[in-house]
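Heads up, one of the protein chains got dropped from this complex, but the rest are sitting where they should.
As written, the chain order gives the labels A, B and C, with residue 1 at the start of each chain.
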Amino acid sequence: MSIALQSAGFSYPGSAPALRDISLEVPSGDFLLVTGHNGAGKSSLLRLLNGMLKPNTGCILIDGRDTKTTPVSSLAPVVSVTFQHPGDQIFASTVFDEVRFGPRQLHRPDPDRDCREALVLLGLESFSSSHPYDLSPANRKLLTIASAVASGSPYLAFDEPTVNLSQPERVKLSSMLHRLGDAGRSFIIVSHDLEFFLPIAKRILLLHAGRISFLGDRRDIQRYENLARKAGVRLPHSFRLRPHVGLPLLPD
Amino acid sequence: MQLRVPEKLAMTLCLLVTSLTAPPHLSLALVTLMLIARRAIPGLRPMDNPTARRFRTVLGFLLGGAIIMTFLNGVLIREGPILFQWAGISLYDGGIEFGVRTGSRLLLMTSALLILFGSTPLSGITTFLHQIGVPIQIVMTIHLTVHFVASMPSRIERIYSAQEARGAPLRAHSLSRMFSLMSILSPLILSSIVESIERGKALELRGYSSAPRRADDTVPFSSPYSILTICFLLLSIAALLLPWLLG
Amino acid sequence: MSSRIRHQFDRELDGAGLPFVAFCIALNLTVGQITAALKLPLYLDSVGTVLAAVLCGPLSAILAGALSNILAGAFGNPSMMFFVPVVIVIGAFSGYLAKRGWFRSWYLAAAGGVLQGVLAAAVSAPIAAFLFGGVMFAGTDVLVLYFRSVGNTLLQSVFYQGLSSDPVDKIVTYLLVYFICRNLPLRLLQRFHGGNNILASKTAQ
Partner (left out) sequence: MAPRITIDNLAYRYFAAGNPVFVGLSLEIPPGTCCAVLGPTGAGKTTLLEILSGIAGSQCKTSVAEGIIQIGENQYEPIPKATLFPGVGLLLQDPDVQISGIRDTVAAEVEFTLEQLSISATDRQRRVRDILADLGLSPLSQRHPLGVSGGERQRIALASVLVASPSLLLLDEPANALDSRSQHLLKGILRSRKETTTIILTDYSIDFALGLADMFVVLAAGRLVFQGTSTDFFKALVSMQDLLPIEYWKLLQSRLPKTRVRIPL
């Protein structure tokens, strides 16, 4: 199972191309961190991945199927994309029902179990009968992440998952990412929060003005840093200082 | 000549009343007059290009629609003498007359309202409403609504994508689409309720209280009733009596 | 405005009520985009009005309805302005039903929708017939013409056309509002003046 973009390009009608000539393969078990300036095409990329947008040029193959000819509903079992604002998707009256919506729609064999497991993974099990809007904003964000986890899709894509999360929720998120990563799930994460994701990502993709400016292993971070500076993205202080005290740029 | 808001409102009222009572040829004459006035009088010119474009589209659409409806009425409403017969289709006078009357009325109403709202910024109208004593809540609601309407399409679009990505059957057969309606409307309403409560807090914290504490010293309204306003108001009454005047 | 109405008006449009009514109007004006995207043959253009009726109260619903049509008239279809009396009736009626507790169970809400649909058709028929000759420049015009060509009067034809679509539309509207409001957490409900319309049934459960 894999996601492959073959020189895919996309432009919104009547405006300059948002993405140009993107060739990229995300193999199973990958953890791809997508970075770039605002407007570099990151969210368009996410929408291309689940077939919401169709590429104008090139093609995107998800599990071997072309997104142009496959309906979104049959791509959702492979790639689950979660957007930034919890308010855009929460509609059920309990946390449990909200999380169960995904697995049910995707006809998973045991939605209740998927749902319970996802809630436990994100430490929300004690809220399962609460109303989503009785949760703190940070937990509501985790709830949307739990919805994606419960859907059972092998590829999970998140848009800025750490925004609005404070320390305890970040710990929960990172433990979830580690555990599911070990279990073979793949992640595609769009984020500005390099401090959080650089230590766990396997590969980094840097978008600049709709093109791939850097795509490589996290060990190539030095090369990334040079390109990123040109693209207007800076590594967090805590990383840039490390070489000065004799540490490698990235912790292992 | 610079028309002020009360004058324009009185003029629109006059035109609306006329559209209801006047015979078709008078309505059409007034429409033509309005179209000329829209170019000639600075106070009636559209505020910007999009408004001008919208005026042309709406009016063009209406004109086309009116012609088609007149024709259909002529065919289907079999009253009065037959005017025209061709290949088994007969046009009846009663239907045509009915179509022309309705069409000209709609044209006049639409052009009057479009010219009013195309040439007057909304804040001008709401300021006037507030000055003549419309409660501040209503004025504020109008402003907030305009603000929300502008942000609504992108919000709906975001919710639509988020739910489709979770597998909501937005393109399935109609019964499940019916269910999907909940999955779109519910987040929209829930998040708006939360937002309303937060906005309500902010409003109250800034001194808004529903028990009106009206600022009495708003810019005094110099003279709401100019000669022109009164003329238009009198004309409206005359228009109301038009059927009786024409016998 | 008599002082009692004024007082009720002030109470309904308190801090949270005012932005919410504005949202309801915006919803009325844009819900068509949702039904169009889902390709559903429904208008639902009074869903905001009914929502305001349940959460804020009858006067807010009347205001929401009236302003929806006036603004729709100002920014798109001017003939909407002449249907302000219809939406005022819809607002007042749904406000009354909400107050009497018709939104406490789904079957009462559905029944309310039917009544509302018939009422809406009855009130809009004379306006559509006498001001516009039944011509609304929509697909439904053909239906009106059909009813007329089989020998009904104009008023009857417009009313029958209304009956063919309004009740279904209003049942869906009422049920949507019922389910959405029932799912609201108490914390949010209590902030609205009309929250009690549903609060009582929720706490009873």
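The rule we apply is simple: a residue touches a chain if its C-beta (ideal position, glycine included) is under 8 Å from a C-beta of that chain, and two chains touch if they have at least 3 such contacts.
Small disclaimer: the values here were computed from a predicted structure and weren't measured.
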Displayed chains contacting the withheld chain: A, B, C
Option touching the unshown chain, where A:Ser166, A:Gln222 or A:Ser238 are the choices: A:Ser166
Residue in contact with the excluded chain [from B:Met140, B:Ala165, B:Leu185 or B:Ala239]: B:Met140
Residue among B:Pro6, B:Gly167, B:Pro187 or B:Gly200 that touches the chain left out of view: B:Gly200
Contact set of subunit A toward the excluded chain (per top definition): 136, 138, 166-168, 171
Missing-chain contacts mapped onto subunit C: 14-16, 186-187, 190-191, 195
Touching residues (missing chain, whole complex) on subunit B: 123, 140, 143-144, 147, 195, 197-209, 213, 215-219
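In this section, only the chains that are shown with their structure count from here on.
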Contact graph of the chains (line, ring, star, complete, other): complete
Contact-richer chain pair [B-C vs A-C]: B-C
Inter-centroid spacing, subunit B versus subunit A (mean Cα positions, whole Å): 45
Rounded Å distance, subunit A centre to subunit C centre (Cα mean): 41
Set of subunit B residues in contact with two or more other chains: 182, 186, 190, 194
Overlap residues in subunit C, where contacts from two or more other chains coincide: 183, 188
In the complex, subunit C residues that touch subunit A: 182-183, 185, 187-188
Touch list for subunit A against partner subunit C, complex: 91-93, 131, 133-134
Subunit B-touching residues of subunit A, taken from the complex the two chains share: 47, 50, 52, 71-73, 76-77, 80-83, 85, 87-92, 101-102, 105-106, 133, 147-148, 151
